[in-house]
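Here the complex is missing a single protein chain, while all its other protein chains stay put.
So that you can tell them apart, the chains are marked A and B in the order they are listed, and the count of residues begins at 1 in each.
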Amino acid sequence: MMPLLQVRDLAIRIGAAEPVDNVSFDVSPAEMLGIVGESGSGKSLTLRALLKLLPAQAQVRGTALWQGQDLVSLPEAEIRKIRGRQIAMIYQEPMTALDPVLPIGLQITESLKVHLGLRGAAARARAVDLLDRVGIPSAKRRLDNYPHEFSGGMRQRAMIAISLAAEPQLLLADEPTTALDVTIQDQILALLQQLKDELHMSVILVTHDLGIVAGTCDRVAVMYAGRIQESGPVTTVFRSPAHAYTLGLMRSVPDGKHARQALSFIPGSPPDPGAMPPGCRFAPRCGHATAACGEQAPTLRPFGADHLTACLHADTLAPA
Amino acid sequence: MTILSVLARRLLHIAATVVLVTLLIFALMHLLPGDPVLMLLGEKASDAGIAQMRHQLGFDRSLFEQFWVFLGQMATFRFGDSITMRVPVASLIRDRLPITLMLTGMAVVLALLIAVPLAFVAALRQGGVVDTMIRVVSQVSLSMPVFYIGLILLITLAAGLRWFPVGGIGTGFVQDLYYLFLPALTLALSLSAILLRNLREALIEVLNADFVSFATAKGLLRSTVLGRHVLRNAWISTITLLGLHAGSLVGGAVITETVFAVPGVGRLMIDSIFSRDYAVVQGLTMVLAVMVSVVFLAVDALQAVLDPRVTA
Partner (left out) sequence: MSSAAQEAVPVLAAPARRTFKVPKTTLLGAAILLLFFACAAFPDQIAPYAPNKFDYRALLKPPSAAHWFGTDNFGRDMLSRTIWAARIDLQIAVFCTLFPAIFGTFAGCIVGYVGGLVDGVFRRIVDVAITIPFLVLVIAIVAVLGPGLINMYIAVSAVNWIIYARLIRGEIISQKRRDYAAAGKVMGYGPARILFRHLLPNAISPIVVYWMTDMALAILLGSSLGYLGLGAQPPTSEWGVLIGDARNFMTTAWWMSIFPGIAIVLAGTGFSLVGDGLAKLVRRR
């Protein structure tokens, strides 16, 4: 099946820093892809690059094929047609992502007007419909409420409603649950999955939470220091990691069977984007690293069916 | 909270502040060196005259009583009579206040017309050549005293090119606009310099805010994002800023009226100080304080209307 989105060798350069390098992944229709990594690994930047939402000083190279068009090289006028309509994005903090001085209803209907040409009563009706669909009670009354009059979870639902206004085929979710309580997190994730199925929509879910990825995503791409280190179906990657970093991540998850033992963790910290090490960027912290790892940047290579890894020593890694 | 309750609360606060202002003025008159009666009558007054005035003004009563009477007088705008001009202070103020109000009103409009577009351009092209130029000009203007800006405009545009009159006031509304243009422009340039700096920063902050990025991500036209989302949020900062600088606006008006010989309350204030006409100084200080309070109230009202978070 032809993937919906094909990203190849995406790289972002801001001044002297290279926060994203050589990123490649695919997204299929009606699939939830999780991009997981620590803060500062470049996950959010990658998403923003797809819709050209980066600051002017950022330089983007590579390709992102969407329905035959390369998003990276599209001019502003063209990508504006894709934003919201074919690819939508939701942000981490709904309190800052929603305009505080405009009612929610207006923030939905302005999308409806631009993308679907709906106005007036028809637009309002559809807006009520959207709020209903994302599970906001008394939707009709809440159309005229302002963002600060919603609770955290409701705000996030409202943001999802806004982004779904034009029924996009791909939703980019930038850490949508990080700012929410755990119980609300569950609800929002369930909502995203439900919408994915109902609308036949794909989702790229960016998060640092392995648990979320394990529970909701179909496929996962592990990102470290701006590069995709490993990707594949969630069960495969998490059960049999093919990268030293992923292995370290899996091992650091607390396990009830090993109570009262020291938590294992990956020593050191991620490199400064302005001073990336040569070769594999994880090598300085890696227990399996050899001299070869520091020489040349390893590229993603196949490792079993539908499983890619950038680790030179994938074969020698012990299972998690 | 409704808009009305916000305003009511503010009104109470202002009333309390104005009472304290009255107390301050009262204290200035009575607690500082010099006999207020002598100040009012002049040093050549006879002893009998002093005693009579003292009784008339109630200075033989206790300080507290005196303040109470004073407060009543201020509240009803009975400021007494001007010593030098022998007319009620209130009428002097009544004649000149409209001119000053017109001057400051024009100045605010001009300042907004200058500062808002320039701040937008500077924020949108942050770091560019235009932005740097705007910032340099704004920095230099900030260091220019109001009277100096007035002088430059007077020398170049009025005396030099003869586009505008050198000073004074016209007879009739339209003529007044013409006569007040240079003074208003002077005040506006000074105010713009302050507004520009802060507004530019506020705009940059708004432009970098998440909701602007989200609005762009929705696929809206850049003009819609700027016109609807950025502008609405920026107005709130602008109004707040204007409110904060209401005081310096009034102070600037005082100086500008002196430079251009405009017969407003500012000029009256300066003249009265030189002629030791304390009754006028007292009444004027009161009126100016009330003016500033009204501006604060108006700013609060506008904020409540524009920003839904205020009435939450």
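Brief remarks follow.
What we mean here is this: a contact is a pair of C-beta atoms (placed from the backbone, for glycine too) under 8 Å apart; a residue touches a chain by one contact, two chains touch by 3 or more.
On a predicted model such as this, the values are computed, not experimentally measured, just so you know.
Among B:152, B:177, B:221 or B:305, only B:152 touches the chain left out of the display. The missing chain, though absent from the display, is touched by one residue of B:28, B:90, B:124 or B:298; that residue is B:28. Touching the missing chain, out of B:5, B:139 or B:175, is residue B:139. Only one residue from A:15, A:211 or A:274 touches the chain missing from this view: A:274. Of B:169, B:242 or B:255, it is B:255 that touches the chain left out of the display.
Although one chain is not drawn, its touching partners on chain B can still be listed: residues 13-14, 16-18, 20-21, 24-25, 28-29, 32-34, 139-140, 142-148, 151-152, 154-155, 159-160, 166, 246-252, 254-255, 258, 269-270, 272-274, 276, 278, 281, 285, 288-289, 292-293, 296.
The definition used in the following text is that only the chains that are shown with their structure count from here on.
Remark: chain B residues 209-211, 213-221, 224, 228-229, 232-233, 236, 306-309, 312 touch chain A in the complex. Considering their complex, residues 48, 51, 53, 80-85, 88-89, 91, 93, 96-102, 110-111, 114-115, 146, 148-149, 159, 162-163, 165-166 of chain A touch chain B.
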